[in-house]
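Only one protein chain is missing; all other protein chains are in place.
Here is chain A:
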Amino acid sequence: MTQSVVVQVGQCGNQVGCRFWDLALREHAAVNKKGIYDEALSSFFRNVDTRSGGDGPGIYKGKICSLKARALLIDMEEGVVNEILQGPLRDMFDSKQLITDVSGSGNNWAVGHKLYGYQYRESIVEKLRKTAEHCDCLQCFFIIHSMGGGTGSGLGTFVLNLLEDEFPEVYRFVTSVYPSGEDDVITSPYNSVLAMKELNEHADCVLPVENESLFDIVNKINQMINSGKLGSTVKQNSLVTSSTGSVKTLQEKPFDAMNNIVANLLLNLTSSARFEGSLNMDLNEISMNLVPFPRLHYLVSSLTPLYTLADVNVPSRRLDQMFSDAFSRDHQLIQADPKHSLYLACALLVRGNVQVSDLRRNIERLKPSLHFVSWNQEGWKTGLCSVPPVGHSHSLLALANNTCIKPTFIELKERFMKLYKKKAHLHHYLQIDGMEQSCFSEAVSSLSDLIEEYNELDVTKDDQFHNEVEAHTALGHYTT
């Protein structure tokens, strides 16, 4: 069994991270009735003997003494981290896992990346090493951050770089919250594009998330509950947005619902690595199957169902609905529509009481309406995990490597260029040591190249339509 370490950077990163730890505990508590420290728990938690301070009874046998999150909390202002340390989850983190400062990054990528990066480099490396040493077999680093600010974006990508240098064998999965068009941070396009270059070059997989989409999902759920359309009551703890049953019982903060969605994304992503199933899907398999070319590692994700009704007997029609929903525009975590763009690859991670025949039936059903790139016509990766999420009998996480992400990048580039052409706010960046104009031009060039790669693939999709008949006869030899 392998371990993963979560590195949460900046305000957004830490808020989402906090929700992640809370829900992870809830998930394990639901499964682990005997209080034994088992392998599943060890993937994200250490078992610490509070008296000696060292690691407590090993895996399999020992009772749980005190669980410590395998996490590093980084923020250049203290507000969010302090709140976590005073909140109900305080015992999960120890002071050696934190790196904080007081003044923040002023929404400036250069401050986060160059200034604080340089300043805290050694401290970060040291703490990462410590966390890694506590792991028997470290497989993956999860970075959680936002792209639009200064710390999450700048320092977060600095850490990403660092991870590649110091732990080249360990996977780097990044959950990035992209700014929306109406973002009130004026410099967010700069920060995002500068961060994109780092993601292009140093991340193994990126899971982009947009606040707008999270917001829409939250609204959708609220509408459904309030409209009374649902025949029976909704199971509260099944909501993908809910914290019910977790440690945090205080009034939920406004972003909590949205952050819970992202936390659930990470839980579902790692479920097959932690729990048993008839067809396991580990994190290294996700990277292997969904990244056909090194730079095209951006995965559009969707989670279904968003809630479960209290009625436990789910007919298979509902099950099929779950699969259909996963491909609908409203369930995606970014503003994109994969159904009408080109798939390079698609992964379906199913949890709970679902069997291989259900999977096959739905793939057969949905395949005709989806467009796959010519060299990967049957590009499906599937996983079956027996343990469902809390409150559900089954669930589905769909990860798509799809050209529908291109518009997001194009818009980002446009917003960037709008500012850059006027050289607006540039001096704030250039006055930082190590920051030059070339950083900007290189970053936008990297983004342009990425967009171009997606363009080239999209062209093949159009060709495919026009040459459908030809393709059939040419490939006819190889179709079964």
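Note that in this section a contact is a pair of C-beta atoms (placed from the backbone, for glycine too) under 8 Å apart; a residue touches a chain by one contact, two chains touch by 3 or more; residues count from 1.
In this section, contacts and distances are computed from a predicted model.
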Omitted chain per UniProt, picking from "Tubulin delta chain", "Exosome complex component RRP41-like", "glutathione transferase" or "Vacuolar protein sorting-associated protein 33A", is "Tubulin delta chain"
Of the listed residues A:39, A:164 or A:453, which contacts the missing chain in the full complex?
A:39
Option from A:280, A:328, A:369 or A:445 whose C-beta touches the chain left out:
A:280
Can you work out which residue in A:62, A:292 or A:407 touches the chain that's missing from view?
A:292
Can you list where chain A touches the absent chain?
1-2, 39, 136-137, 139, 276, 278-280, 282, 284-285, 287-294, 316, 344-345, 355-358, 360, 363-364, 367, 374-382, 384, 475, 477-480
